[in-house]
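Of the protein chains in this complex, one is absent; all others appear in place.
What follows is chain A.
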Amino acid sequence: MSSDRAMIEVRNLTVDYIGENSVARAVNGIDFDIREGEAFGLAGESGCGKSTVAFALARLTRLPGLVSGGQVRLNGEDVLNFDKARLKAYRWNEVSFVFQSAMNALNPVIPVSEQIMDVIQTHKPELGQQGARERAVELFELVGIPPRRLDDFPHQFSGGMRQRICIAIALALNPKLIIMDEPTTALDVVVQRDIIEQIVELKSRLGFSVLFITHDLGLMIEFCDRIGVMYSGELVEVAPAESILTNPQHPYTRALGNSFPPLTGPRVRLEGIAGTPPDLRALPQGCRFAPRCPHAMDQCRVQPPELRYYPQHRSEAACHLLN
């Protein structure tokens, strides 16, 4: 399904939030690739920078956020330096977005047909009104909503249906990458299951890549091919999904895995992670996880570790313990 060729390459990406008289580095020089047809997950606690990365990738970062360094390449092209025309084509043709709350992701006062058709007409004016409408009907059928409901307003749909509509909008132009920022968090588990199955099915049929963001590690492991674990604006581990729980390299990944209850097997006491993530304006000198890490050594407190590839585990991790 997924090839080894990197479609999106993120190199040393750095995003700051500019305050009145302070700068918070929300994303601190991270590197990762998303391959063709791959589902890549970003996991981590709230505020670790997952969504900030997603926004930077889609070129949606707005003040007070500022992409202050690094590169994002799409098949070799430098995304962060796109001019206006190229950016317009990049948006939605190549990268589209599905947001967490489907209620808020749709404009409440205009019919959903218009919200699907406007993106088609903006990018493919040659299709005309009629062609855009036909495509919208097609998309509704694709996500399993009767096309006669095309002209309804968002409030007339259930939460699950709204999220399907958002997926239909995301698919409108056959993008190469769909960024899904907590796409099922606001839904109940049954609907969540349906939606995920549908995304999996569509993905295998249409072959797009997914950048999947959620704090539900179980769901992520099931859906994604590879997972990047973020802590305090840095990637601490990038590994195949199956080894995140079974063979975690970084103590934070292990701790994160231990904070989820297993669905089968004996009942275990959940450990959680003691302490809180550091304030981005007053970071520890060495490894950012060191103050909460049960295995921290002297070196950890002075020298930040670098993300390195460990072939024997097929994973990348940033931890002094591994050397």
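Going forward, a residue touches a chain if its C-beta (ideal position, glycine included) is under 8 Å from a C-beta of that chain, and two chains touch if they have at least 3 such contacts; residues count from 1.
In this text, contacts and distances are computed from a predicted model.
Of the names listed as "Heme exporter protein B", "Peptide ABC transporter permease", "ATP-dependent helicase Lhr and Lhr-like helicase" or "Cytochrome c-type biogenesis protein", the one that matches the UniProt record for the absent chain is "Peptide ABC transporter permease". From the set A:His123, A:Arg149 or A:His215, the residue in touch with the chain omitted from the display is A:His123, counting the whole complex.
Across the entire complex, the residue among A:Tyr17, A:Phe32, A:Phe99 or A:Phe140 in touch with the chain not shown is A:Phe99.
Within the full complex, the residue among A:Ala24, A:Leu60 or A:Leu80 touching the omitted chain is A:Leu60.
Think of the hidden chain as still there; on chain A it touches residues 58, 60, 87-93, 96-97, 99-101, 104-111, 118-119, 122-123, 153, 155-156, 166, 169.
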